[in-house]
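Have a look at the structure below before the remarks.
The complex appears here minus one protein chain, its other protein chains still in place.
A and B are the chain letters, set down in written order, and residue numbers restart from 1 in every chain.
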Amino acid sequence: MNPQAIPEEGRPTVKATVSRPSRGPVIDFSPEASCFDIEGLSLAYGDSPALEALTLRVPRHCVTAFIGPSGCGKSTLLRALNRLHDLDETVSHAGRIRLEGQDIHAPEVAVDDLRRRVGMVFQTPNPFPMSIYDNVAFGLRLRGVLTRRRRDDIVEWALTAAALWHEVKDRLRESAWSLSGGQQQRLVIARTLAVEPEVLLLDEPASALDPISTLKIEDLIRSLKGQLTLILVTHNMQQAARVSDYTAFLQQGRLVEYAPTDTLFTNPRLARTENYITGRMA
Amino acid sequence: MSRLWARRRAAGEGAGAWLAAGSVALSLLLLGSLLTLLAVRGLGHFWPASVALVELDDGRQLAGWTVRELPLPESEGRERLYFTGNRDRDGDVWEWLPVARIAAQTYPPELVVLERRRWGTFIGRLVAVEPGPETPGWESETAAPGDTAWARLAARLAALERLREARETLERETIRPLVRRLEADPEDTAARRALAAASERVAHLRAAMDETTLVLESVDGRRFRQPLVEVLAATRPNALSPLGKLVAWGRGLWRFLSEGPRAANSAGGVWPAIFGTVLMVLLMSLLVTPFGVLAAFYLNEVAHQGRLTRLVRIAVRNLAGVPSIVYGVFGLGVFVYGIGGTLDDWFFEDRLPSPTFGTGGLLWASLTLALLTLPVVIVATEEGLARIPAHQREGALALGATRLEMLSRVVLPMAVPAMLTGVILAVARAAGEVAPLMLVGVAKLAPQIPVDGDFPFLHLDRKFMHLGYHVYDSAFHGDDVQAAMPLVFATALLLVLVILVLNLTAIFLRHHVRTRHAALSRQ
Partner (left out) sequence: MIERFSASLPRTRRRHRRDRLASALITAGGLGVILAVLAIGVFLAVEAIPVLFDDGVSLARVEATLTPLAWGTLKAAFWALLFALPLALGAAMHSALFMSPRLRARLKPTLELMEALPGVVIGFVAGLVLAPWVERHLAGAAALLLALPAGALLAGGLWRWLPAGLRRRLPLAWAGLWLLPWLVALGWGAMALAPWLEGLLFGGDLRAWLAAELGLHYAARNALIVGLAMGFAVLPSVYALAEEALAGVPASLAEGAQALGATRWQALWRVVLPAAAPGVFAAVMIGAGRAVGETMIVLLASGNSALMSLSPLEGMRAMAASIAIELPEATPGSPDYRLLLLAALALFAFTFLVNTLAELVRTRLYRRYRRLGGPR
């Protein structure tokens, strides 16, 4: 894993190295260019392993997609990145995850601070049972006393960034549950953006939505990538191809192939990957 | 599954299916008959029944209303039970008469029914109203001298009520503060003088109230005099129009709800019992809500979800099935004798050996029932917490909330309806429980309600009356159970209504919560 210089275009050059035959082709980024640096991560629910010796780096300010069959561990990996597994006492892990060079399991890291920096959007929209405004302001209120004006500004900015402002600006006081599913999901994204995370984890954010809402979410993802790192878990191959810059293919808790999205989808190196993306494997 | 089956035609299901259907119908029938019985007997008592004037074949006359009619035990024919009142004259209020011996039965409008403080009901005729020498304090009478005795009685009763109110106001607002001043400072001569003056006015009022007498005549012609003060209410049921009867019915119902019991709980109202029940239940819910919710949050949100927690959860659930009397025993042994006895030794030594907290009282009863209903609140709240989708919690955590912030801002508001359901169910259970109260503080007759104007206003050590215990006591220990029965029915109906309304509220709330959460997780 040699550190590499970032070229002028801003996108790191790709150098695929076949490190071990079992692991398949995996691209690598320099530690400076990567946001998350995952090293030898293994994770198990009780006795059943979910991830095994996973090593990859996630580039900063890009969209990285994790794909793979159900139960391959892609959601598990995503949840490991902001330590949501802490809630489940049966989960044990080994290996290291670094965010901007710092181990996220280090004792001096406050887990709530980590989760603020690494925001997450879930499969089902989960607005809280309060008004639209209060949903977006939820994280702000936790952070400390802001003036009302400033809070209003941030709420407006976050809703605008999530492309929802024009739809809800006249009904900020209404219950968030009155919104449609797609709007709810964008509200959740706005709520996450409002606390200004560095990373946004998206766990199949459009799987519960209709096609039009899905397109809006995808547009949103593309528009956000200049400002923050996005990691997208999806079972929809077209979606991964449309929005992501890099794609990692996982299978049975192991990283199979990790490459720039166009390379992976047009010219996969391994037959397993090709079988999966062409749908020849259930 | 049942829907699928219901659509198909049910032919030839055999005997079992019909027996099963019959048991549904029979269960409903049992429930329906019990509720109907309570409603009819409980509410019917207040309806002013027509008073029959019965003439027997030997010429004897008596007045009263029919209670029931049965076949004669030994011979052919039937007999009727009449309620005749006039315990002071006849020594008894009941009269069994063979129907065959009744020569005539009429309903003369002039028959009056008086409710008296002592001796209960009088049934007969009103001959005259004799006012005493005019005393200041009586309002001028509205009835003209030539008017009937009945109109004068009504006017006098109204005036009597005003006098009674005046006396009570005087006692409450003048005498009691003065007595307290004197207790604090026995040398206060001004207070002593004022007290003497006030006492004199009270005596005056009392004399004014005492002076009117009624001349009454029972239907068999015996005359006697009755001081008006003793009379609580007077009606002429046979002269009332249906609307008048309805008004009298409403008034009777109101007096049942608002007055205290008389005649060893066999007459009067149940106001102290209502008050005691409500107060006890209120105190209990103040105790049980925070602790129950705390325990539920601990079990569901904080505790390590291992084998031990599962066992504790099963144990708590099972405690809901432990007989209430066992809780009563615990309350008596630990709260009353244990804690109460110790408190007495420490703080109320001067009053020993008569116990203050070392005997049953409001506080211990509330505590015992709080313990009894804790499992109900814990189970309901836990159910509510478990129904909150995990992604709501994760959403809050993903925004950087600490656990406390997640619990207090997202989980708690969503769990409120479930908590409320639990508390309402607990209140309904506590309102109906009698057995533990018999051990830890209920009273047959509590002269003082546990709240008054004396410091500390709420007397946690006092005994109190309870609707359920009132039912038990008057049905089981009364001198004349037959006479108390209508009131027991009314009390039982009241208790059942309170509990049904509480339960319906809880059922409605729970339904509301379930549909809301179902809608939430469908999205």
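Heads up, the rule we're going with is that a residue touches a chain if its C-beta (ideal position, glycine included) is under 8 Å from a C-beta of that chain, and two chains touch if they have at least 3 such contacts.
Since we're looking at a predicted model, the values are computed, not measured.
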item	value
Interface partners of the hidden chain - shown chains only, full complex considered	A, B
Contacting the left-out chain in the complete assembly, out of B:215, B:312 or B:390	B:312
Per the touch definition above, residue among B:191, B:434 or B:465 touching the missing chain	B:434
Sole contact to the chain not displayed, among B:330, B:357 or B:464	B:330
Contact set of chain B toward the excluded chain (per top definition)	1-6, 8, 10-32, 34, 37-38, 70, 291-292, 294-299, 301-303, 312, 314-319, 321-330, 332-334, 337, 360, 371, 374-375, 378, 402-405, 407, 428-429, 431-435, 438-439, 468-469, 471-472, 475-476, 481, 485, 488, 492, 495-496, 499-500, 503-504, 507
Hidden partner interface residues of chain A, rising order	110, 112-113, 116, 142-144, 146, 153-154, 157, 196
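Everything that follows uses one rule, which is that only the chains that are shown with their structure count from here on.
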item	value
Geometric centre distance via CA averages, chain B-chain A, whole Å	63
Touching residues on chain B, where the partner in the complex is chain A	304-306, 389, 391-402, 405, 409-410, 413-414, 520-521, 523
Chain A residues within the chain B interface of the complex	82, 84, 87, 89, 112-113, 115-116, 119-120, 122-130, 138-139, 142-143, 177, 181, 184, 188, 191-192, 195, 208
